[in-house]
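Have a look at the structure that comes next, please.
With one protein chain removed, the remaining protein chains of the complex are shown where they sit.
Going in written order, the chains are labelled A, B and C, and every chain counts its residues from 1.
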Amino acid sequence: PSDVAEYALRLGDDALVLAQRLGWWIARAPEIEEDIALANIALDELGHARSFLSYAGSAWGKNEDDLAYFRDEPEWRSAHIFELPNGDFAHTIVRQFAVSHFQCELYARLAASADETLAAIAAKAVKEVDYHRDHSVHWLLRLALGTEESERRTRIALDDVWPYVDELFRDDALIDALPHVAVRPSELRPSFDAAVSSVLAEAGLESSTRFTARGGGRDGIHSEHLGTLLAEMQVLARQHPGLSW
Amino acid sequence: PSDVAEYALRLGDDALVLAQRLGWWIARAPEIEEDIALANIALDELGHARSFLSYAGSAWGKNEDDLAYFRDEPEWRSAHIFELPNGDFAHTIVRQFAVSHFQCELYARLAASADETLAAIAAKAVKEVDYHRDHSVHWLLRLALGTEESERRTRIALDDVWPYVDELFRDDALIDALPHVAVRPSELRPSFDAAVSSVLAEAGLESSTRFTARGGGRDGIHSEHLGTLLAEMQVLARQHPGLSW
Amino acid sequence: ADGRTRFEELIAADDRVEPSDWMPEAYRKTLVRQISQHAHSEVIGMQPEANWIGRAPSLKRKAILMAKVQDEAGHGLYLYSAAQTLGTDRDTMFEQLIAGSAKYSSIFNYLTPTWADMGSIGWLVDGAAICNQVPLCRASYGPYGRAMVRICKEESFHQRQGFEILLSLMAGTPEQRAMAQESVNRWYWPALMMFGPPDDESPNSQQSMAWNIKRLSNDGLRQRFIDMLVPQAEVLGVTLPDPDLRWNEERGHYDHGPLDWDEFHEVLAGRGQANAQRLERRRQAHEDGAWVREAARAYAERMAARREERFEKVAS
Partner (left out) sequence: ADGRTRFEELIAADDRVEPSDWMPEAYRKTLVRQISQHAHSEVIGMQPEANWIGRAPSLKRKAILMAKVQDEAGHGLYLYSAAQTLGTDRDTMFEQLIAGSAKYSSIFNYLTPTWADMGSIGWLVDGAAICNQVPLCRASYGPYGRAMVRICKEESFHQRQGFEILLSLMAGTPEQRAMAQESVNRWYWPALMMFGPPDDESPNSQQSMAWNIKRLSNDGLRQRFIDMLVPQAEVLGVTLPDPDLRWNEERGHYDHGPLDWDEFHEVLAGRGQANAQRLERRRQAHEDGAWVREAARAYAERMAARREERFEKVAS
């Protein structure tokens, strides 16, 4: 049960960190329609995070806010790609393009998990991340095939984000300990690659393999970006611990 | 004595907030020489902040770190202009241009304060902010008279920063309570205006008077930027209160 | 029938005027000004609350706040669409906003230093907005009235959420209660001023009322708002910062102290807390997004051209 909770924590942390990042865009997007679209995605991810964290917390007598606000950096389990700064709109879109393809594949399989709670959360979430995927694909094409400037920015963003993709697909002891419950990340890779490369081809882009970031988020080793993200996210709750809001 | 401490707190908070902002540039400046120059300015301001805060704290049995790390936003006394985000390099330079002219005029007079500690800190600091002023003047000219793009950015930065200048020159009850000790801000305005407008004229720029931000930093009412600045600056110290580092 | 006659008949019958109907130039101008100001207010009004999305103290509150700011973006869109039916496009309105030649509600030039401000904005600012907007649902211009119907539904939800934030704080520690009271103290008077200057100093109101755009006077709306607030403040346990506030049996309304109209005009003149910041942030977002909008446009043109090519091939 604690293994299941650990697994739910990973999924919840990925989603929460992403929601926190995307929330920054609200009132800063390139057009109002995008304020709305990015808020939608952020809200969906936040919703998934709350479900996963509540479930994880139930194994430890904690609630979603205990986990979101009162864990220090090494206790987080997010993969580095979720922690990446927003950068310009191209970076945000490329990151979204990668993670929503990943989450789509993941949740689609997790919906058949032997753990009923995880299966139920995933079944609901997969429809939403499917929309996130569409949204990012459309923008990726627009940006890559739009103007010279947008193409240039998209290529840079792809170079910057892609080194962090690999971490998403690594198996480890926790996965081994949860047959039929957890989805084996390595098994998602082929369909991820197929889906992603067909879009990249249509966009006239190629992903670089020059760097592969080592990651380590699942073991509590985080990028240098998570610390300041948590500082902001947790500041008020930690100023007044134990209160209701 | 508590009034003097309150006054020292203002000066210290201005300098510390600015140092925190400028510190961000180190390893991100447009050229290595500027990494060094901005670090110099940040270090000077940090040094002044430490002197002022130590002095302020001595009245209340607190040290510089108690004041820097364990005050909440409403207890800060910085003026809003110091809290402004770095923006692009032009914004950083225009902000620096304004505040270092202000600090120069201020410290030059404060060096003759009836309070010996304040006088001594100011006498030392004035030489340093004099260099900051030169640095910002040189860059302002370079940017304003450089390329079309740099001129455009400088004009925008001037529009964005100038509304916050007014707050620096407001007198209040604390100033009234400290004759011969505090410098009367309103008295600095004429020489500030003279110095600044001659540079702006040389740069072919004009400051806009369309907006005047209300400020309120001296009374603990802060811009919307201070909260996240403090969240980052204080996070580690607050995670482990009462420790030595 | 003649356009003017028909227009006058519609107004007289309290019916809707539609985009295809003839209308006086002054009516059109008044509407464009009012609707675009209203749209700008929604868009600028996102900022003071977006300021706390990253720091909301619970995940539930974060979700509610995100959704609320998102709703405001949606309201902005409805309203820009309504204004566009009058022949002014969104880009033009946006340029006017950024250039500072268009106005937005002064209330958004105040700052949100504390979390309690998320409560006060919902309770007081959205509360005042609703009082203003409910009568606008019956505005004579169809697209405007219909936009207001959608908006009002969501606003009343927002007001309740703001009320709940304050309620939670007031049920909390002394520190939380103080945070709530301090915030209400700051927002109360500016919220009252959202209804605009007193009736005898509101020159355009008369004509707007004749055209069935405006239904109630500024002072009348303000009175209605105050009458609504007092019992709610009692439920919350907060004090409204007006020593002159008391029930007037005779009038059947609450009497209130004088408003500080100098303050109102100061903010209007660009000397509020955040005028510069609000516009700066909007301009920055607009400029940073320029390359994205250009890319989207270029892509759309390319796709349109491709479709046309395909069509020609099929047709030939």
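The rule is simple: a contact is a pair of C-beta atoms (placed from the backbone, for glycine too) under 8 Å apart; a residue touches a chain by one contact, two chains touch by 3 or more.
Only a predicted model underlies this, so the values are computations on that prediction, with no experimental measurement involved.
A.B. asks: Which visible chains touch the chain that is not shown?
C.D. replies: In the entire complex, chains touched by the missing one are A, B.
A.B. asks: Could you tell me which of B:Ala59, B:Ala123 or B:Leu141 touches the chain that is not displayed?
C.D. replies: Answering carefully, the residue with contact to the hidden chain is B:Leu141.
A.B. asks: So one chain is hidden, and I want to know which residue out of A:Asp3, A:Glu73, A:Asp130 or A:Glu149 touches that hidden chain in the complete assembly.
C.D. replies: Only one of A:Asp3, A:Glu73, A:Asp130 or A:Glu149 touches the chain omitted from view, namely A:Glu73.
A.B. asks: Consider the whole complex, including the chain that is not shown, and state which of B:Val94, B:Leu188 or B:Met233 touches that chain.
C.D. replies: Missing-chain contact among the listed residues: B:Met233.
A.B. asks: For the full complex, which residue in B:Val4, B:Val17 or B:Ala68 touches the chain that was left out?
C.D. replies: Of all options in B:Val4, B:Val17 or B:Ala68, contact with the hidden chain holds for B:Ala68.
A.B. asks: What residue numbers in chain A mark contact with the hidden partner chain?
C.D. replies: Spelled out for chain A, the touching residues are 73-74, 156, 159-160, 163-164, 210-216, 221-224, 227-228, 231.
A.B. asks: What chain B residues would touch the chain not displayed?
C.D. replies: Counting only chain B, the missing chain is touched by 16, 19-20, 23-24, 26-36, 39-40, 42-43, 46-47, 49-50, 53, 64-65, 68-69, 88-89, 141-143, 145-147, 149-150, 153, 232-233, 235-237, 240, 243-245.
Convention: only the chains that are shown with their structure count from here on.
A.B. asks: List the centre-to-centre spacing of chain B and chain C in whole Å, with centres computed as mean CA coordinates.
C.D. replies: 36
A.B. asks: For chain B, what residues touch not just one other chain but two or more?
C.D. replies: 227-228, 231, in rising order.
A.B. asks: Where does chain C touch two or more other chains at once, residue-wise?
C.D. replies: 54-55
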